[in-house]
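The complex appears here without one of its protein chains, the remainder shown in place.
The chains carry the letters A, B and C, assigned in the order they are written, with residues numbered from 1 in each.
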Amino acid sequence: MGNAKIKVGILGATGTVGQRFILQLSCHPEFEIAALGASASSVGKPYKEAVSGRWKQAQPIPAHVCDIPVNECEPEFFKECGVVFSGLDSKPAGPVEAAFREANLRVFSNAKNYRRDSLCPLIVPLVNTDHMDIVPHQQKQLSLDRGYIITNANCSTTGIVVALKALEVAFGPLDQVMVQTMQAISGSGYPGVSSLDILDNIVPFIDGEEDKIEWETSKILGGLKDNNTAFDLHADSPLKVSAQCNRVSVIDGHLACVSVSFKQQPAPSPEQVADALRKYQCEAQTLQCHSAPKQAITVHEESDRPQPRLDREWQNGAGVNVGRIRKCPVLDIKFVSLVNNVMLGAATSSVLNAEVALKKGLLS
Amino acid sequence: MGNAKIKVGILGATGTVGQRFILQLSCHPEFEIAALGASASSVGKPYKEAVSGRWKQAQPIPAHVCDIPVNECEPEFFKECGVVFSGLDSKPAGPVEAAFREANLRVFSNAKNYRRDSLCPLIVPLVNTDHMDIVPHQQKQLSLDRGYIITNANCSTTGIVVALKALEVAFGPLDQVMVQTMQAISGSGYPGVSSLDILDNIVPFIDGEEDKIEWETSKILGGLKDNNTAFDLHADSPLKVSAQCNRVSVIDGHLACVSVSFKQQPAPSPEQVADALRKYQCEAQTLQCHSAPKQAITVHEESDRPQPRLDREWQNGAGVNVGRIRKCPVLDIKFVSLVNNVMLGAATSSVLNAEVALKKGLLS
Amino acid sequence: MGNAKIKVGILGATGTVGQRFILQLSCHPEFEIAALGASASSVGKPYKEAVSGRWKQAQPIPAHVCDIPVNECEPEFFKECGVVFSGLDSKPAGPVEAAFREANLRVFSNAKNYRRDSLCPLIVPLVNTDHMDIVPHQQKQLSLDRGYIITNANCSTTGIVVALKALEVAFGPLDQVMVQTMQAISGSGYPGVSSLDILDNIVPFIDGEEDKIEWETSKILGGLKDNNTAFDLHADSPLKVSAQCNRVSVIDGHLACVSVSFKQQPAPSPEQVADALRKYQCEAQTLQCHSAPKQAITVHEESDRPQPRLDREWQNGAGVNVGRIRKCPVLDIKFVSLVNNVMLGAATSSVLNAEVALKKGLLS
Partner (left out) sequence: MGNAKIKVGILGATGTVGQRFILQLSCHPEFEIAALGASASSVGKPYKEAVSGRWKQAQPIPAHVCDIPVNECEPEFFKECGVVFSGLDSKPAGPVEAAFREANLRVFSNAKNYRRDSLCPLIVPLVNTDHMDIVPHQQKQLSLDRGYIITNANCSTTGIVVALKALEVAFGPLDQVMVQTMQAISGSGYPGVSSLDILDNIVPFIDGEEDKIEWETSKILGGLKDNNTAFDLHADSPLKVSAQCNRVSVIDGHLACVSVSFKQQPAPSPEQVADALRKYQCEAQTLQCHSAPKQAITVHEESDRPQPRLDREWQNGAGVNVGRIRKCPVLDIKFVSLVNNVMLGAATSSVLNAEVALKKGLLS
């Protein structure tokens, strides 16, 4: 790559995740927004008009994006894009993303559709960017020389798996993980959660979410096998994960109470765990990617942190916050974890995955 | 007792719990409010004036209580009371409750001070009213013929221990319990939680709360031993309880995500668990106590219940609500539990304990 | 009428207002629920099933209503109903209510469609039940011997017009009224307001609401003219009303800041105003209607009342709460007013109007 920025496209540009892509990419040093796609009702309008009444960000629409015309989500309108980010809902995401890949475009998707696909990596950029090594196999299987799909994880999975990875790096494989989440309303999009459901209330259920955490965690923490042509899900001795998910009255930031046990005993002490989390470094950091946080995991000392409102914006929401590391009377260690679900939990993950792909030569 | 109601006193009458005692007792068939005690600044004022600006209930002060004068928390002003309910803060509760007992008064306390005392029962009225059998021993040790202290549990302990008891009754002793709570702001009194701490936020820490759940659960679920003179805490094979407590933006109602494992294997199925919870009956019910709920545990079928705002007022907040009973990939069974922390979790427990005591002859 | 209750029907029974009708009428001394109507997707199901997932009340569905089958909103299914309450959305309400009237049924409607109709009275039951005198003219014009439509006002109009009426009764016509409302989310139905729009936020706009307040107030406070065949809107010297409406993060209860000036000067003092509001009595009270509040307007003495959460349930939400009566440096008098928008502001108004109609012989 020379000095020119890589043109990028955004699918689902008027939605909640799409809006975050726009903010994230509007002054990016390596990428520039060149094409926007959305549903039929938006097509043909300049972005500002298409998103009117639905732009729910605390910053205005970036000036230079206002007049970009919105197109249909068809590959022909994104031909010149080196990367296409998908913030599509799961309903259209399946066929649209497949069509884009088929047209030899590289899709970095926040949708759930291809996360469990045996050819597509499911990558949390602070955890398993090495899974990009399966991309050549994906291309070969589909006879493509450029196109592929890379997915990122569900926002609540992302919030816990960074700490889990750091623990496995330091202390060997985990045995059991208990997770209870308290998830922000923005995770449900707009209009999403009705105010009558969440003011002075908690909804102890998020459709499909517990299963996502339980399943995605294994794929992300597993490695590749068979010469980078398959995912190792350790079907014989799986990591046991149990999740309980709740929707709470918080705008941004998913908090999770986590307890873990280690295969190797005696288990590390809370101090050893804190130290390991603090020292954890991922590939996106060593590659000096633009959107990578300085500190992958910030360990809080105060007894009552992390808190969503106070800690979610730290490092532009690109890192994970952990606190209250202590012994668990049932498993080994328990702690509290916070992820900014609209940043690292969504758009930042896709963008950071693309930045890593660029460094690895997967965008050339 | 003839037809006359038993005169009762309320300590800490102007506080959050005291206000609930007043609402609960203002038209009780067996008790009538005869004396109110509060701190120095309130003494000598009629109740309405003493509580002015601090009455935070959605109902007005009962008319006949408005003019009851507030006294110091000294036994001499409560001599004629057959029962004294204590809603005192833990700071004054220790010496005050002891002095009342010493003056041969019966104290039913919501304070934490005597919960771990080796002479005082810690009673959740839907669980272990049989622990009242230690009262004669308490009296004997202190050479009292009438006075005693009976405590009720912390609000969040109450919220989970009813279901745990029902499980032990049906399936034998539990082995492990994991609890994550999402607790209402009213649990912290008034002014209590600052709005800046809880709007658009969660505080993943409540001082002392996790320890209370872990400790109190064992005392409540344990039996009496040594001829009703001691509590059986099963020190050799204790029930392992791990709690994580969070303060959330809910006014009333503590929600808990619970996972349990059973000593006896194979563990019961979710259907068997639901059935056992539905059928659970406690002594307060069989004694037909006035404040006892018709259904100790309401099992919800809907996938997203119980919810604090929708279910906390059910049965006047005197029962427990359980839902989402399902298998746990780590322990055996997981579910969601809701308790109305200001009703069954506080005032209702004390009142119901006194009603049971009345039926058992402990008030004569 | 003998001892038998009057059978009533509810249109829009599964909606937010319909649910309130059901709670209000489920144990009414004069009315009994006999027929329920809702949209196509609910038809043929028992009510419990039809409303499943949308019942958002803090009380369970009344047991005897659970199995009532839901019908289409066609007059043939409501033939035996002496009263039909309409909680329909404005879209279907126009033709449906007209068809019901045409079928000689009496419709008491919470919808906005016929509020401005020159034949239909717009009645706030604590204010202008005398407007029912136009009913014979309505029937005559349409050649009906039983059927008619009586509407009640928009919830925010209701919240201010009771106090305004009391002031006009005591001090003669008002000249100017400035109103700023802070309206609860329940006023917008379910799912209604998105949580992303209202958590940590205010929306200073409610479509059509300001115009409703400005227009409806004049019709309600005006009298009948031309021998009870027309409404007197005082087109020549209209009451000037200016409203600013805001949606705020409150579940139930519309609060309004009101300033008024009087035509007759000098204006009354705050004390005189308080006295007049306290003494105000309406026809629904003198007729001893079942749902009428004991006190039409409760005047609060505390400097910080009324407050939605603390005062909305008072008198089962059937009265109006006023506080902070003081001089206005611009107009004459300013004060704060609270109405329970789901009770007096909606279902209670329709039911109370029907109760008045019964006493006046309009249901026989």
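FYI, a residue touches a chain if its C-beta (ideal position, glycine included) is under 8 Å from a C-beta of that chain, and two chains touch if they have at least 3 such contacts.
Predicted model only: the values in this text are computed from it and were never measured.
> Which residue, B:V51, B:I185 or B:L310, contacts the hidden chain when the whole complex is considered?
Candidates B:V51, B:I185 or B:L310; residue touching the omitted chain: B:I185.
> Identify the residue among B:E168, B:D200 or B:E283 that touches the chain left out of the display.
Here the residue in touch with the unshown chain is B:D200.
> Of the residues listed, C:V84, C:M178 or C:A318, which one is in contact with the missing chain?
Of these options, the touching residue for the absent chain is C:M178.
> Quickly run down the residues of chain B that touch the omitted chain.
On the side of chain B, residues 56, 185-186, 190-200, 249, 251 touch the unshown chain.
> Touching the hidden chain in the full complex, which residues of chain C are there? Just list them.
With respect to the unshown chain, the touching residues of chain C are 176-178, 180, 182, 199-205, 214, 240-242, 244, 246, 248-251, 255, 257, 259, 303-310, 323-324, 328-331, 334, 336.
> In the whole complex, what residues of chain A lie against the chain that is missing from view?
Counting only chain A, the missing chain is touched by 52-53, 56-60, 199-200, 251, 302, 309-310, 312-314.
By our rule, only the chains that are shown with their structure count from here on.
> Taking the mean of each chain's Cα atoms, which chain ends up nearest the overall Cα mean?
B
> Please report how far chain A has to rotate so that its Cα atoms sit on those of chain C, a copy of the same sequence, as a value between 0 and 180° in steps of 5.
Rotating chain A by 180 degrees superposes it on chain C.
> Where the CA atoms of chain B average out and where those of chain C average out, how many Å apart are those spots?
The answer is 41 Å.
> For chain A and chain C, what's the span in angstrom between their mean Cα positions?
For chain A versus chain C, the centre distance works out to 48 Å.
> Distance-wise, how many Å sit between the C-alpha centres of chain A and chain B, to the nearest whole number?
Chain A and chain B have C-alpha centres separated by 43 Å.
> Quick one: which residues in chain C touch 2 or more of the other chains?
Residues 56, 199-200, 251 of chain C touch two or more partner chains.
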